[in-house]
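This is the structure, below, for whatever I ask next.
Of the protein chains in this complex, all but one are displayed in their positions.
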Amino acid sequence: MDGEANGMTISLAFDWVLGVVLVATAAGALFSKTLFRGVVLFVVFGLLMALAWVRLQAPDLALAEAAIGAGLTGALLLDAIGHLKSRSVTPSHNDDDAVKGST
Amino acid sequence: MTAVSAGQLLPWLLVAPLAWAVIAVLIESRRGALTIAVHAIGVLLHVALGVALYTSVARSGPAAHALGGWSAPLGIGLRADGLAVTLVLLTAVVSAACAVYVMTTERAAHDADAETPRYFWPLFWLLVTSLNGIWLAGDLFNLYVGLELLGLSAVGLVALGGSETALSSALRYLMAALLGSLAYLLGVALIYAAYGTLALPELAELIAREPLTQLAIALMTIGLCLKTALFPLHGWLPPAHGVALTPVSALLSALVVKGSFYILFRLWFDVAPEAVTPLAAQGLGVLGAGAVLWGGWQALREPKLKMLVAHSTVAQLGYLFLFFPLAVGTGVSAAALATQGMLLHLVAHAFAKSAMFLASGTLIAAAGRGGVADLAGIGRHMPMSLFAFGLAGVSLMGLPPSGGFNAKWLLLQSALASGQWFWLCVLLSGGLLTAGYVFRVFRESFVESKDSQFTPTPRGYDWVALTLAAMAIALGLASQAPLSTMTSGLRVMAGGT
Amino acid sequence: MRRRVARHAVAGVASVAVGIALWQAIGVRSIPTVSLPALVREAMPASGVSHDITAVLLNFRSYDTLLEIAVLLAAAVVALALRDTPRERMPASQPYLILDTFVWRITPLLVLVAAYLLWAGSTRPGGAFQAGSVLAGAAVLLRLSGLAVLSVDDRLASRVVVVFGLSVFLLVAAGTLLAGQPLLAYPPAWAGALILMIEAALTLSIAVVLFSLFDNAPQSRPAAAPAQRGEA
Partner (left out) sequence: MNADRLYAYVGVVLFAMAMYAFLTHTHLLRRLLAFNVMGGGTFLILVGLAQDGRGPDPVPQALVLTGIVVAVSATALAIILLRRWFALSRSTALPEDQS
C-alpha cells in the first residue's frame, strides 16, 4: 500500500517535471533568438510530447507524435529554413528574423 | 427504378465527388475533350443526386444515415433536414455553374492563352466533398475535419493562380483558416470533456448553461467568425476572393464562407440554444452591422473590379450576422421572420454573388485589365455580361423583385416585430452603399471611350452568369417553397431561445 | 511601430484571457453522463480488430479517416501543382556525407519497423498512419543523403500511387453501399480482412504523399537580380 502510494507520488512528480519542461521547451521554440534554434527546440518538444502521450496511456499517439510531429514536421521546417536562408538576398532582413521575429 | 430512400442517397453525395477527385487526379495530364466529358458527367451526377435528395426530403421529411452501421454516439451520423438538403442542392447548382464556366475556358483555350491551371479539378471536387460533408454532418469532430478539408482545398484553389499576390493571399487565408479551426477544435475538446459525446442530436439534449460549455461555444464562435470573415476579422477575405481565378472567386464567396457560418448557426440554434446569451447575440449583430457598413464603404472606394465584388462579400456576410440579435431573446414571430430572412439571404447571395463574380471575370477578360476605370466604353460591347452584373446587383441591393429583396424585407419585419428599429438603419444604409458601388460600375461602363479595345469572350460565360443571376431574381418570385423546406423542423422557428 | 505595439497588446490580452478562461473552466466542470469508452468496449468484438484505437479509426469513425485522407490528398495536389518545373528544379542537394552510411544501415530497419507497425495495428498500438510516416521518414532520410529514391511527379504512376489508398477506401465504401449496407459497414466476418487491406493501401499512399510533401516543396530561387528590397 505504502509502496504503491510512493510510486504514485514519484510518477506524478515525473509528470510535473515533464509538464514544466514541455512548457519551457515550447517557450524556447516559440521565442528563440534564431529560427534554427527554434526549430531544433520544436523537434525536442515533439519528442517530449511523445513522452507525455506515453504517460497519458496513449502509445499510438506517442508513435505518431515521434514520427510525424517531431520527425516529419521537423524535417519539413528544417528543410524550409535551409532553403529560405541559402537563397536569401537580404539576409539581415529575411531569414534570421532576430529583429522582427522575437519580442 | 425502385424508390431509393433519402437515407440511402445521403452517402453518395460524399462518395461521388470524392470519387471524381480521385479520377481528376488520374486524368490530370489529359486536356481537352476527355477532361470536359468526364467532369461534365460528374457535375450532372452531382446535380441529379442533389435534386433527388432535395425532393425526397422536401416530400417525406428529414433523413439520417448511420455511417459504418454504428449509431451515434459510437459512430458518426449523417443527417439531412430541409436546410441541409437545400444547401446541398445550392452547392450542386452553383458549383455546376462554375464548372461550366471553367469548361468554357478549357474549350476556348486552344487559341487563347487563358487556360485552367493544372490540378484545378481535384481541388474543385475536394471542395465540393467538404461542403456536402459539412451540410450533412451530425458530429462535432467530423465537422472539424470537414472544415479543414474545406479550408485547405479553398486555399489551394487560391494559390493555383500562381502569382505573387495569389500566393500571399493564399498564405494569409491559410493562417486565418488554421487559427479558426484550432479555436473550433479546442471548443470541441471542451464539449467532449463535459458531455462525453460528439453527436449533435445527443448534445442538443444534454447541453446546459455552465461555464465550460459557454467557453467552448465562445471559442468555436470566434473561430467560425474568423473563417466566415466577420468584421473585424475579415482582412483575409478581399485579397483571397479578389485575386483567385474567376470561377474560384465565385465558389469561395457563394459557398465556402457559408460553410463556417452554417456550423455557427447549427451550433447556436440547434445544438446549444441553452448556452447562448442575448448579449453575445447583440455583439455579433453589432459586428455584422460593422461589416455591412465597412465592407460597403470599402467597395465604394475600391479601384479594382474583382476586389470591389470581394468587399461586397464582406458586407453581405454582415447581413447574415444581423440575424443573431433578431433571433436570440426575442419573440417567436421575430425569431421565425429573422430565420427566414437570413436563410433566404444566404441562398440569394450565393446566386447573386457567384453571378456577379463570373460576370466581372468576363468583363475583365474582355477589357484585358482589372480596374473599374478600365471598363470605360464596355457597355456597348458586353451588354449581356453587364446585364448579368446588374441583375445580381438588384438582388444584392435588395430591390424587388429578387431573393435579396425578400430576404431583407423579412429581416426588416423581424426588426420591427422585436422593436429593434436600429437594425433598420443598418439595413437601409447597407442597401444604399450597395447601390452606390453597383452604379459606380455601370457609370464607368457607359463612359464613351474611343481608344478602348475589347477582346471577344466565349458566349458560354454570359449564359452561366445570367442563369445564376436569374435564379437570384426568381427566388424573389417564388420564395415560399424553398423557405418552407429550409425552415421545416428548425428549433429556432418554434422560438424558445 | 505603433501598429506593432498594438498588435502585441491585442495578442497579449487575447491569449491571457483565453488562458485564464480555460484554466478556470476546467476546474468547475461536470462529469459526462455518456461513456464512449464503455460503448467502444461493448462493440469491440464486432469490429474485426482487437486494438481499440484502430477500431475507432477504421471502423466506428472510419468516415473521419476517409475525410482525413482527403485532406492529405488536397495537400499533395497543391504540392504537385506548385512543384517546380523541371527547368527550375535544381540537381539534388549536396549529400550530407556523415548521413550516408548511417542511412544505409537504418533504412532496411525502418522498412521493417513500418511493416511491423502496419501488422501490429489490428491487435496493439500501431497502424497505417504510424507505418506510413515511418516509411516516409525513411524516404526523407534517403533523400537527405542525396539519393533520389523516388520522385512523386506528374507521371501517371506517381498519381496512381498518391490516390491508391483513397481509391481502395472509396471502393470498399461504394461496395458497402451497393450491397445495401450503410457507408463503410463491413460484414462482421470480413471486417478484419477489409480493415487490414485498407490499412495496407493507406500505408503506401500516406508514405508516398508525406514524402512528396517534403520532396515537392519548391526549390526555385528568387529571381537573380539583387534588387534592393525595402531595407529602409
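Letters A, B and C mark the chains as written, and numbering starts fresh at 1 in each.
The definition used in the following text is that a contact is a pair of C-beta atoms (placed from the backbone, for glycine too) under 8 Å apart; a residue touches a chain by one contact, two chains touch by 3 or more.
Keep in mind it's a predicted model, so treat the numbers as computed, not measured.
Student: Can you list the shown chains that the omitted chain is in contact with?
Tutor: A, B, C
Student: For the chain not shown, which residue from C:I53, C:V162 or C:A185 touches it across the whole complex?
Tutor: Reading the full complex, the residue touching the unseen chain is C:I53.
Student: If I consider the whole complex, including the chain that's not displayed, which of C:A74, C:A114 or C:L141 touches that chain?
Tutor: With C:A74, C:A114 or C:L141 as choices, the missing chain is touched by C:A74.
Student: Residue by residue, what part of subunit A touches the chain that was omitted?
Tutor: 11-12, 15-16, 19, 22-23, 26-27, 29-31, 35, 38-39, 42, 45, 49, 52-53, 55-58, 60-61, 64-65, 68-69, 72-73, 76-77, 80-81, 83-84, 87-90, 94-95, 97, 100-101, 103
Student: Suppose we count only contacts with the excluded chain; which residues of subunit C make the list?
Tutor: Residues of subunit C in contact with the hidden chain: 7-8, 10-12, 14-16, 18-19, 22-23, 26, 29, 36-37, 40, 52-53, 55-57, 61, 64-65, 68, 71-72, 74-75, 78-79, 82, 129, 206, 210, 213-214, 216-222, 229-230.
Student: Spell out, residue by residue, where the missing chain touches subunit B.
Tutor: 141, 144-145, 148, 152, 155-156, 159, 162-164, 167-168, 170-172, 174-175, 178-179, 182, 185-186, 188-190, 192-193, 196
By our rule, only the chains that are shown with their structure count from here on.
Student: Which integer distance in Å separates the CA centroid of subunit A from that of subunit C?
Tutor: Distance between chain centres, rounded to whole Å: 19 Å.
Student: Report the inter-centroid distance (CA atoms only) between subunit B and subunit C in whole Å.
Tutor: Going by mean C-alpha positions, subunit B sits 29 Å from subunit C.
Student: Using mean CA coordinates as chain centres, what's the gap between subunit A and subunit B in Å?
Tutor: Here the centre of subunit B sits 38 Å away from the centre of subunit A.
Student: Can you list the subunit B residues in contact with two or more other chains?
Tutor: In subunit B, no residue touches two or more other chains.
Student: Once bound in the complex, which stretches of subunit C touch subunit A?
Tutor: 8, 53, 117, 125-127, 129-130, 133-134, 136-137, 140, 144, 210, 213-214, 217, 219, 221-222, 226-229, 231
Student: Which residues of subunit C touch subunit B in their complex?
Tutor: Its residues touching subunit B are 18, 21-22, 24-26, 28-30, 32-36, 39-40, 43, 59-64, 66-68, 70-71, 73-75, 77-78, 80-82, 154, 156, 159-160, 162-163, 166-167, 170, 173-174, 177, 180-186.
Student: List the residues on subunit B that touch subunit C in their complex, please.
Tutor: Residues 8, 11-12, 14-15, 18-19, 21-22, 25-26, 28-29, 65-70, 73-76, 117-119, 122-123, 126, 129-130, 133, 141-142, 145-146, 148-149, 152-153, 155-156, 159-160, 162, 186, 190, 193-197, 202, 206, 210-212, 215, 219 of subunit B touch subunit C in their complex.
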